[in-house]
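Moving on to subunit A:
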Amino acid sequence: MAQTVHLFIPCFVNAFFPTVGIACVEILENLGYRVVYSTDQTCCGQPAYNSGYVKEARSLATRAIQLFGVADYIVAPSGSCTAMLKHYYGTLPLTRKERQDWDLCRNRFYEITQFITRVAGVNHWKGTFPHSVTFHDACHALRELGIRDEPRQLLTRIQRLKLIEMPHADRCCGFGGTFSVKFPELSTAILEAKIASLKQTGAEFVVSTDSSCLMHIAGYLKKHGESITALHLVEVLWQAWKNDGSPPILNGTHAP
Partner candidate 1 sequence: MTSPTIELFKKRFTESGGRLFMPTRQDVPTILKTIQNHERARRILIEEPVLRIFPLNTTPFPGASTEILSFGDRKHSTRSAHLERLRDIDMAISTVDGLVAETGSILMVHRNHPGQWHVLLPPAVVFLASPHQLIGDLEALFARLSRELESLEDGYHLITGPSKTADIEKQLVIGMHGPRSVYLLLLSDAPSPERDPTA
Partner candidate 2 sequence: MDHNPLTNPTRNAPASGFKQWVRLYLQNSRYRENIRRATEHALEQRRLAVDEIPDWERLRQEGHRRKQQIIDHLPEHLNQFIENARARGIVVYQAPDARTANQFVEQIARQHGVRRIVKSKSMVTEEIGLNAHLQQNGLEVVETDLGEYIVQLAGETPVHLVGPALHKSRQEIGQLFAEKLGVTYTEDPSELTRLARNILREKFLTADMGITGANFGIVDSGRVVVVENEGNARLCMTLPRIRVVIMGMERLIPSEADLPLFLTLLCRSATGQRLTSYVSITGGPASSPSPEGPEKVYYVVVDNGRSRLLQDPHLKKALYCIRCAACYNICPIYQTIGGHAYGWVYQGPIGAVITPELSGDQRADDLPFASTLCGACSDICPVKIPLHHLLLYQRQRIVQRTSGPHSEKLGFALFEKLARHSMLWNRMIRLLGKVQRVFPGELPVPGWTHSRIFPRVEWPTFTQWWQKHKRKTP
């Protein structure tokens, strides 16, 4: 029987970037997983947590944990939310019962790139994407979860995709959640350094694993009439399949 993946969709992806979620469903199902999702899901509580509001964060964390059920894996298209679920929930003042519930979940949390490469064992993405692409390392994916090579591995195997590394791809884009509106000018000034380095590459697309960084980067690009388009990694992966006709059957080493 197929293994089950519970999809966790970041709240703003749900509202603003639903195609990222849809791409996740398509990819996971084509990899042979049964995908489930709770329409009761809202927000993991990270905005409150990162702003210092522990009580509110705790309330949303305990609520989120209740939604996950018994799926084999819980996968999110975001390093940031995954780090929140997997690491930071553990720092909240949970009751014993709540901590037990979280303990039952914590080893099942995966960011989707990690899930595709490490769990499904797919490192060789079959597909075509005839464009130049530059990759931005999202801070939480990179530093909280150690995701650096996996996305690049996936991208470089796609036919006709040209990956052009930007200088300092691993530097922060300046988003920082509520920081971006608390210190808007500062957030924008940091972003401008990131924009300058991604423009240096001349790539058509900027790709990342977190829609939050992309919302920030794309918001600036659009406002300033730049022609570079921001895409989530899963959107590129899915599009590469579609460009090849139908999704191929993938031979992941651990694919069920």
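The candidates were selected such that all candidates are chains of the complex that A comes from, given by their letters.
To be clear about the criterion, contacts are C-beta pairs under 8 Å (C-beta built on N, C-alpha and C of every residue); 3 or more make two chains touch, one makes a residue touch a chain; residues count from 1.
Here the structure is a predicted model, which means the values were calculated and not measured.
Among the candidates 1 or 2, the one that touches subunit A within this complex is 2.
Those residues of subunit A that touch candidate 2 in the complex are listed here as 4, 6, 9, 11-22, 25, 35-43, 45, 47-56, 59-60, 63, 67-71, 139-140, 143-144, 170-172, 174-177, 179-191, 193, 215-216, 218-220, 222-223.
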